[in-house]
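Data block below; observations after.
In this view, the complex is presented without one of its protein chains, the others remaining in place.
Labels run A and B following the written order; every chain starts at residue 1.
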């Protein structure tokens, strides 16, 4: 006889999102009205993200309708682009390097559940996108993934684990399909 | 010489969405302004869903920005979670059991077309998610699918047909990749 999931037993009281209740409430409102809006100006969005603890370099572009869970868990280098409608669901830390491109509609997903436990425990995993990485449109990066420098995840693909540097990954689950040779 | 699609011949007058024109108009507005909004309180959303005929158990969580077509075609058990930005496009009945998790960005799709007919007839298919099933983030459940008890559909996967109980499915179209062993 197999065990059964019982979500009434779910307990994530150990989980520390960061910030305090009040900060999270205000951020929820700022995200809904400014970051996740059609407002086009990156500078205003970067201002608010930094006010709530995000570390963001220079020359960063943040397109409209982006959705960011917790700015205090977000680090972005310089000259990086966050595309339209990108969803950074960072229940855990997300570290994005320099010259990274996250294309429109992509998702960085930091939350998972232990589906082997009836209490369906929350598991979070950090995401690291190293310098020069490219997440294609509508692609999903799963919890715990590291995209090594200049790795590429193609349109609509789903990545987990570690993606090798200067390599192109495709599919669900994404596998390496070729090298990325880059010239000046 | 092949036949050609002619959407001017499309005729779905046989289709009964349920409710009456007035009910559907009001629901359209309630869905747009309350269910599909950033408003965080499950209880208010459940109140409105029940007012429009949804059967919903206890301890159900409905996250923000959910999109539900016809509440009178929706049945949800107890202790079930509907994640942020989930789209329940229930042109047909959707029955969701107890302790089910539908993760963020997932879609339950009940509408299809007969692409072998030039009139492109509407076909709808009921979706059943049995107790303990888990639909991963950004996954799509196609018309007519049954996810048997405690089956799992991984992130970004696309399911159709019947998913066996206590089994993990992945890919597009999703295939069984392993058993789900569950302990208390």
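Note that in this section a residue touches a chain if its C-beta (ideal position, glycine included) is under 8 Å from a C-beta of that chain, and two chains touch if they have at least 3 such contacts.
None of these values were measured; they are calculated from a predicted model.
Contact with the chain that does not appear here is found for just one residue of A:28, A:48 or A:166, A:166. Only one residue from A:30, A:76 or A:101 touches the chain missing from this view: A:101. Only one of B:101, B:158 or B:182 touches the absent chain when the whole complex is considered: B:158. Interface residues of subunit A with the unshown chain, by the touch rule above, are 38, 40, 59, 78-81, 85, 99, 101, 104-105, 131-132, 134, 137-138, 149-150, 152, 154-157, 166, 168, 170-172, 180-184. Contacts to the hidden chain, counted on subunit B, fall at residues 2-8, 28, 32, 87, 89, 107, 109, 113, 115-118, 120, 140, 142, 156, 158, 172-173.
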